[in-house]
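After this line comes subunit A, so read on.
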Amino acid sequence: MTRVGIIGIGHGTFGRRSDATVQELAFEAFREAMGDAGIDRTAIDASVIGAVPEYHKQRSLAGVVQEYLGLNPKPTWLTEVACASGSAATRTAWMSIKCGLHDVVAVIGCQKMTEMSTAEILALMGRVGEVQWESGFGTTFPGYYAMFAQRHMHEFGTTRKQLLEVAVKNHYYGARNPYALFRKEITMEKAQGSEEVATPLQVYDCCANADGAACVILASEDKAKEISEKTVWLDGMACATASMSVLRRPSLTGLPSAEKAATDAYEMAGVTADDIKVADVHDCFTVAEIMAYEDLGFCPKGKGGPFVSEGKAHIGGKVAVNVDGGLKSKGHPIGATGVSMTYEIAKQLRGEAGERQVPDADVGLTHNVGGIGQYCFVQVLKRD
Partner candidate 1 sequence: MDLGLEGKNAIVTGGSMGIGSAIALRLAEEGCSVAINYRRHDTEAKQVVRDVEALGRRGLAVKADVSSYDDAQNMVQTVVNEFGSLDIMVCNAGINWDGVIWKMSEEQWDTVINVNLKGYFNYNKAAALVFKDQKSGKIVNISSINGLRGKFAQVNYSASKGGEIAMSKSLAKELGKFNVNVNVVAPGMVMTEMAESIPPEFLTKAMDETALGRFASAEECADLVAFLCSDRARHITGEVVKIDGGQYM
Partner candidate 2 sequence: MFEWFGKVNFTPYTKVSDFARHLKDGHLMGSRCKDCGATSFPPRADCDACASGEFEFNEVSGKATLNTFTKIVAAPTGFEDVVPYIVGVVDLEEGGRALAWFGESLKEEDIEIGMELQIVPQIFDEVEEIKVYYSLEQPGTTWSKVDPNWQ
């Protein structure tokens, strides 16, 4: 079967985008991606939209985005798996090319989160976990990751400071990313002084809601060679699930879905964890990034804290992780995040990342988690 490659990438500015509708945000990224690939709409066979519908007033988002992008009558549909919706869209596009149904597919991850009132958002926030047995007690998204953090600290001695090192690192790099929501470095002291959200997590442990879009254009091997000279190949494409409910996970110090997806992606791409030079992982909370180092095999189980505090996740370390700022600094427009990760890794593998370039980046990885780990999508990207 054909290899699938990324021939065009585009990204919009993440932030509080009260200047635009979700379809207008999508167009920003789409325009940039088409320009980057050097193609126009006639070259595109289909699109897949990754977004989480419940945050929007517009129902059935894929339709309105497709229309606005000027892609009617080409096929489109929505993929939704919470915060991994962007990666699910990429996977679906990849599948359609792999089987020969389409040759060139545009993947658009887009999201507006600021159309809702605070009360509406707070109501949604309480329904993140398993609604039947958990939401009646007022669990929240940070609450779940806080419980993972408590357990991780208890079992492995991970410290609060190590958790916040993730935030300091990601803000450092995000300050150098023009698309990020937060473009200022932060100090450890500032992070340590922030308000509690769910113990032990504080405000600086948590990513922020944002609006935004990103786009990648995928192509079959033949088409890619025809159109692009800087194709980045999607050689590892895996997805795994774990229980929605924390009540049915064997261990609460890692995400079983991430571990499984990583194993499968490495095998498919014919690489190991040691081959990965640059990665974008799902740092919805600082502890999530620490668990990701372990789940992805960048370091042994339990050693995620020292991994970051010893500089191993920085450029020049063992694996450069989230050097676009991660969710922490970019913000997290949920449908867009997965595609934003793919954008960044493709940019790195092409050598186009400027002052944030990871030297000799030839193999990269994206790790995109949905919700509290009920879905995880891991991609391995390669540059020939």
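One rule holds in what follows: a contact is a pair of C-beta atoms (placed from the backbone, for glycine too) under 8 Å apart; a residue touches a chain by one contact, two chains touch by 3 or more; residues count from 1.
Per the selection procedure, all candidates are chains of the complex that A comes from, given by their letters.
Quick caveat: nothing in here was measured; it's all calculated off a predicted structure.
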Check each candidate in turn (1 or 2) and state which touches subunit A within the complex. 2
In the complex with candidate 2, residue positions of subunit A that touch it: 119, 122-123, 125-127, 131-140, 142-143, 146-148, 150-151, 154, 195-201, 246-248, 252
